[in-house]
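Only one protein chain is missing from this complex, and each of the others stays in its spot.
Naming follows writing order (A, B and C), and every chain is counted from residue 1.
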Amino acid sequence: MSFNTFGKIFRFTTWGESHGPAIGCVIDGCPPNISISESDIQKDMDRRRPGQSKFTTQRKESDKVNILSGVFQGKTTGTPISILIYNEDKRSRDYESIKDKFRPGHADFTYFKKYGIRDFRGGGRQSARETASRVAAGSIAKIVLKKIIGPKFKIIGGVTQLGVLGCNINNWNDSEIRKNPFYCPDKNSVKIWEKYLTEIRKSGSSCGAVIEVRARGIPVGLGAPIYSKLDTDIAAALMSINAVKGVNIGAGMGSAFLSGEENSDEIRNASGRIKFKSNKAGGILGGISSGQEIISSFAVKPTSSILNSRETVTKKGKNTKISVKGRHDPCVGIRAVPIGEAMIACVLLDHFLMNRAQCG
Amino acid sequence: MSFNTFGKIFRFTTWGESHGPAIGCVIDGCPPNISISESDIQKDMDRRRPGQSKFTTQRKESDKVNILSGVFQGKTTGTPISILIYNEDKRSRDYESIKDKFRPGHADFTYFKKYGIRDFRGGGRQSARETASRVAAGSIAKIVLKKIIGPKFKIIGGVTQLGVLGCNINNWNDSEIRKNPFYCPDKNSVKIWEKYLTEIRKSGSSCGAVIEVRARGIPVGLGAPIYSKLDTDIAAALMSINAVKGVNIGAGMGSAFLSGEENSDEIRNASGRIKFKSNKAGGILGGISSGQEIISSFAVKPTSSILNSRETVTKKGKNTKISVKGRHDPCVGIRAVPIGEAMIACVLLDHFLMNRAQCG
Amino acid sequence: MSFNTFGKIFRFTTWGESHGPAIGCVIDGCPPNISISESDIQKDMDRRRPGQSKFTTQRKESDKVNILSGVFQGKTTGTPISILIYNEDKRSRDYESIKDKFRPGHADFTYFKKYGIRDFRGGGRQSARETASRVAAGSIAKIVLKKIIGPKFKIIGGVTQLGVLGCNINNWNDSEIRKNPFYCPDKNSVKIWEKYLTEIRKSGSSCGAVIEVRARGIPVGLGAPIYSKLDTDIAAALMSINAVKGVNIGAGMGSAFLSGEENSDEIRNASGRIKFKSNKAGGILGGISSGQEIISSFAVKPTSSILNSRETVTKKGKNTKISVKGRHDPCVGIRAVPIGEAMIACVLLDHFLMNRAQCG
Partner (left out) sequence: MSFNTFGKIFRFTTWGESHGPAIGCVIDGCPPNISISESDIQKDMDRRRPGQSKFTTQRKESDKVNILSGVFQGKTTGTPISILIYNEDKRSRDYESIKDKFRPGHADFTYFKKYGIRDFRGGGRQSARETASRVAAGSIAKIVLKKIIGPKFKIIGGVTQLGVLGCNINNWNDSEIRKNPFYCPDKNSVKIWEKYLTEIRKSGSSCGAVIEVRARGIPVGLGAPIYSKLDTDIAAALMSINAVKGVNIGAGMGSAFLSGEENSDEIRNASGRIKFKSNKAGGILGGISSGQEIISSFAVKPTSSILNSRETVTKKGKNTKISVKGRHDPCVGIRAVPIGEAMIACVLLDHFLMNRAQCG
């Protein structure tokens, strides 16, 4: 049992609150003899880091990664890797005015009722700041997978829906994703999304998003019946991210609309290689990877901290109103892209090791 | 780590193949001194059992539950409860003709590639027959929760979408659900669904479905940050069910379309009781139950075993075609209703015990 | 968390009470494609089985193993192996007279106080009958290890002390062990032990024992810092056996008496092979196997069920006396030999798979 730990063999445990001195994680079960450095991890950290465009919070955090253990002379030793990230821009005073109110859509109410105490500064442990640790762990997972699988391995995510606006998934272009502030894979959508989100931001409101993550080069055979299916663990991994309310594998919720013929991906031998004619399954059959691209997606609800006034109650149960003035993203979904990638990387490495354990 | 075990404190481990001598499960961590009998469990088993309408497989299984341990003089003793269900209607010969072919949409290919061996009879371990064990475990979880929480506790699921046809969720009526063969909560949809599914069945095809499960009477405070969130475990629980490809909590994937105002459920003190004005969150905030109804839904893909011919390959990699003649449901989603309820019950009891452990 | 499960990757969950209909276990994580049969396992079962000499209980149990899942056409499939053993000789009436008394040295008192209910028939879940399931699991572990490691792999245990009588450990002879009813490795001790135990049996008393288990052919590198050390898991495995009160690795408790020079096993390169000059460490350094013989031992306390009268209280707290007339071993330690071997086999296979996961 593990409240704050994720994974089975490659495991990470995160700790820390939004406005405490630091946050971090301990990564256990990482294979030894893998070259790893703080700067490798920093690249992924910088993609999640706030303050990179006008569409993300202006909190200033360098999110500098410190490796305190588990790496010796540039290589992993097989012992726990402790990562520490200092909190720098802690404006706790921003939260004084709302410390006795429960912000709607946030976990203020449930944390307080559960524990009888909560760190109200920036949401404390509920804060999405925790996800910085996930990105660090995922970065290490990617490095290990790249070493094991080779150059054909790739994990890439993008925002495929911003509020009510979708994009044309058939236009997915990896290289497009890092060129726009929305991580949108379809360049045709960028302008209209920009206009749309600017308006939302100015109006003091927020919107949700859908993020899709694709993993390539994954061998057949990862995943295990029945309660460690690859898709089961992906669903848990993605649903554990702050503000996520839905998870799809392949056709996902849309598979309900398909006929049996449309849904079953036919199989062909094409010049000695087994190929599927479609990928409604998202690369997972019976919980086990099929060798196709692993495709998952998830919905992030709109940022709950909005300028517009909302009804709520105080800790003592008095009716009141609240308007959250801090520094917030109009669409937190955008910054969820590297987090989703990180979680998928961790699940895949974990299952790679699990499969190696049982099946050699 | 646990391939075939679900849960953290209230845990069950399932075993067995579709056409082996029996299937079953071992339930560990059940509280002691709870009155329990085979006939209590049997009621839930009968709802999942095949052959109950023309819309489900005609395989004949009585699914009779045998309790082999953990219950003494009608009460649980706190020790493992072993449940055994014999397989009765095993027509393994049905599978001889397809034993060397990989059925598209099934896990034949991935199991064989992973393990180098597979029990091809009825899908072996991949078969949804495994879910009978889940229903037994869930039945026990419900009995325990009922005893702990009292009469206000209820878990009820229904099919809210059948293939391309939805129903009006606002017409949800608990008592309607068991009156029609689709477990549909909206009686206005029953006739049109009947016509629709009859046609699909006759055409030798199949369709998907969406199932929604509602849990009532759940106290505030179940769930734990960060990787044992209640919704994280629900997502894993539902995604682990055969043929499930998508999971929603509350507004789910639809939350991407909402504005911040629409999404954040406002809070009021109504005559001394804290109430939410809406339930977009599905009763879970920050991974912790809020005291509202816990609402989750999941999509089941269309039955992969269809009469219509599909392209595939043999174990040796030869291109071929396949048409699955066995006894199959035109929409497996229907029988997933009691399975979804069972999984939700297990997650909730598990979190109740986890919360009692940490928070007293 | 797992009350009734042992192991991390190769895991078994046992269930069942002494006088219920059956006992059994579910083994998860077993590698696929290993040839296995009920008769292979039966050989180990027969060594633990009661009624084989006048020094063991006369309860008549055939302990016939039934494999209900996980094996197809004679080979493991990588899915859970369910094993069921019927209880045949259940004389529950023997226990009617003592059902309201707490037998000293047994867990009657603690089970009742913990759970508020207990199956008093033969001790219910506390009964050493549970260990039959361990022997079955261990038997499978041995088959897998033999296949992986080859013929140099061997696990063998013996009784090295019977009550107050030791034996000369330097006379250890594998082939001697199965020739005498005490599993004693030193044939010089057999006669005197026979006389000693006969007297104890006739006097209605009982005695304790020390069992030593040796594992050979184990590669360097099994075990992991810090809380999954090989010796940590061996200690847990052996201490979990009924009536065990002490566990040693190598020199064990005796290492306190050694000097630094005596204790540190010196290392030599002998014609290209690394050799240790002694084995005080019992083949484990820093929790990791060194390639030497893995040596552990454990003490089993005297059988608590004795004919001679003892003071105790009733369930209602009344002072009374008790004399246990059932069918009992004068030294339960003897039958613990195959159990100890089984547990060591399970730990070693588990660590083999864990090491394969992390280190390839």
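The rule is simple: a residue touches a chain if its C-beta (ideal position, glycine included) is under 8 Å from a C-beta of that chain, and two chains touch if they have at least 3 such contacts.
Treat the numbers as computed from the prediction; the structure is a model and nothing was measured.
If you put the hidden chain back, the residue from A:Q52, A:S82 or A:T314 that touches it is A:S82. Shown as candidates are C:K43, C:K60 or C:K277; the residue that touches the absent chain is C:K277. Which of C:G122, C:G158 or C:G287 touches the hidden chain is settled by the complete complex: it is C:G287. From the set C:I249, C:I294 or C:I339, the residue in touch with the chain omitted from the display is C:I249, counting the whole complex. Annotation: of C:I169, C:I192 or C:L258, C:L258 touches the absent chain (contact as defined above).
Interface residues of subunit A facing the missing partner chain: 1-5, 8-9, 11, 13-17, 20-24, 26, 28-29, 32-33, 68-70, 72, 75-82, 84, 114-119, 124-125.
Looking at subunit B, the residues touching the absent chain are 1, 9, 29-32, 78-79, 225, 353-354, 356-360.
Seen across the whole complex, the unshown chain contacts subunit C at 1-6, 8-9, 14, 102-107, 109-111, 113-116, 125-126, 130, 161, 163-164, 200, 205-210, 220-221, 223-229, 231-236, 238-240, 242, 245-269, 272, 274, 277, 280-282, 285-291, 299-304, 306, 308, 310-313, 317-319, 333, 354-355, 358-359.
Keep this in mind: only the chains that are shown with their structure count from here on.
Measuring from the averaged C-alpha position of subunit B to that of subunit C gives a distance of 39 Å. Of all residues in subunit C, those touching 2 or more other chains are 1, 9, 29, 32, 78-79, listed in ascending order.
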